[in-house]
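A single protein chain has been omitted from the complex, and every remaining protein chain is retained in its original position.
After this line comes subunit A, so read on.
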Amino acid sequence: MDAFDQAGKTAVLQNIHGTMQFLQRFPPFNQMENAHLAYLVEQCQLRFYASGESIIKPADGPVEHFYIVKQGRVVGERNHAATGTETTFEITGGECFPLAALLGERATRTEHLAAEDTFCLQLNKAAFIRLFALSEVFRDFALRGVSSLLDQVNQQVQRRAVETLGNQYSLNTRLGELAMRHPVTCVPDTPVREAVRLMHEQQVGSIVIVDEQRAPVGIFTLRDLRQVVADASADFAAPIAAHMTAAPFYLSPQASAFDAAIAMTERHIAHVCLVQDQRLCGVVSERDLFSLQRVDLVHLARTIRHAARVENLVSLRGEIGQLVERMLAHGASSTQITHIITLLNDHTVCRVIELAIQDKGDPGVPFSWLCFGSEGRREQTLHTDQDNGILFEARDAAQAAEIRARLLPLAQHINQGLAQCGFTLCKGNIMAGNPELCLSRAEWARRFAAFIREATPENLLASSIYFDLRVVWGDEQACEQLRQGILDQVADNRLFQRMMAANALRQRPPVGRFREFVLTRSGNDKAATLDLKVQGLTPFVDGARLLALANGVHANNTLERLRQLVGKEVIDPLDGGAYEEAYHFIQQTRMQQHQLQTRQNLPYSNRVDPDSLNDLDRRILRESLRQAQRLQSSLALRYQL
């Protein structure tokens, strides 16, 4: 009789039951049907491997078994001609291997060794295939491996955040699914009165003006109507074309709710047309996107840009915190959130500058406001301090000094305004109000060239801050010229690259070979912790910066740099994907910590006790930190360190 039909019919034997209970502590086994799990266990063999013993290796040929670690630890080791062996991963209790090789019906590429005395459950290939066919949960897990674990984490994040907020909605939702109603449309020569009647009948806030092919040529919204009404001479019989906003912004119905939210925030618009094959197929309004939210993004951005006084901006900052919490609840990823925070921060900075100019008077010299560091990379979290400077054009040193004298009081005023808004004053005085950071283009260029020429520890540290520069306010041309200069000089200077690489290896990710995490105790903390920012994110940020500068990549953002490096074949696509997921996860964990700290009225901290995370999060954090380790060893290999 088929073993599966028998499974579960007789009382489950004690030892089978015990092993099932063990497996049920881990995904995907905790979601599998009992009968499927019983079948899995009954088909297993339990094998012992002494420390150092090989479990499977490339020379064994196509993989014949699926393994689950019951007790102990398995490491993957890959041989490199140049550097010897590299530990690529670590697998502990409840984790499985080697899925990719088993599904690909090939040999494993990595030798799997017992790192300590280890017991593994071993399932033969026939039973694995049977289980694969029987259990959807198992199949899903086997096919998607770790990325399905990441999905589960994201679901968890959403569920948890939703619990505190009480609604369900994802920013990844396709716009086509959100725009439920047919858009209200009319042709360009429709009288205004007629168009408004249509809007009123349909109870909508906008009407799209289309041509014969149904391509959108304009949009007319309640805001436009207000202007028409305010204008005493307006003629309601005039064609709508005279009052509409022409060439309205549009997106594809495949774009996400997040894309629309970003567009609305950037452009201060409340409606986005959906266009497919040049034909209008829907309209998404601010209300559609944020109908369930108390704070809305577009309104917030608009209020920031029109704030009359710095004090108003201060009160708006609190709303950004609430917004972040809501976005987490709506399934936004850490990248989306940092993007939004950066956007809102940029709006705040711009408004503070504009208000300062109103207060102090226009200095009469064009200048650009630069930001550096995480702000430059668009990776800000709520917990942020000022790293900024001013860039201006000057004929010579004398004129530069004269312009500097004129700009400095304004710059200091801006720094104080930003401090009021919650951007902590920089302890290292990297602020535009500092005369050394209010420079002409020639002065900046000279300064940057010196960083690259003389790679002292101070200069290396400075380059890791300044070389992520970006313009927040003012003309961007001069800044791009500076960046091109940096890229050219770094590409030419192998020694500087090597020193930067050594610098990028200083912060070692806190995972050890023999223990799960390498933790330290800071201050009089009760629990040992690790620093998510310094030990987790910095290795990625530093590595991506070095490779970007050395390979002519203009982007500043770490993930964007990684993507472009993959495009330039500097990084292997699989590695790039793994780094991206890992970076993402660490950043997400860090943000959740910050939100939690806010809710509990604790000061912001990047330190986390891994034991406070749940099992799944802890495993993925460990894997993510291991990716940071891999990026570092690839740098060590590249620069022979």
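The rule is short, and it goes like this: contacts are C-beta pairs under 8 Å (C-beta built on N, C-alpha and C of every residue); 3 or more make two chains touch, one makes a residue touch a chain; residues count from 1.
We adopt the following convention: contacts and distances are computed from a predicted model.
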According to its UniProt entry, is the unseen chain "Acyl-CoA dehydrogenase", "Sugar ABC transporter permease", "Bidirectional hydrogenase complex protein HoxU" or "DNA polymerase-3 subunit epsilon"?
"DNA polymerase-3 subunit epsilon"
Pick out which of A:47, A:618 or A:638 touches the chain that's been left out of the picture.
A:47
For subunit A, which residues lie in contact with the unshown chain of the complex?
3, 13-16, 18-19, 41-50, 53, 71, 117, 119, 122
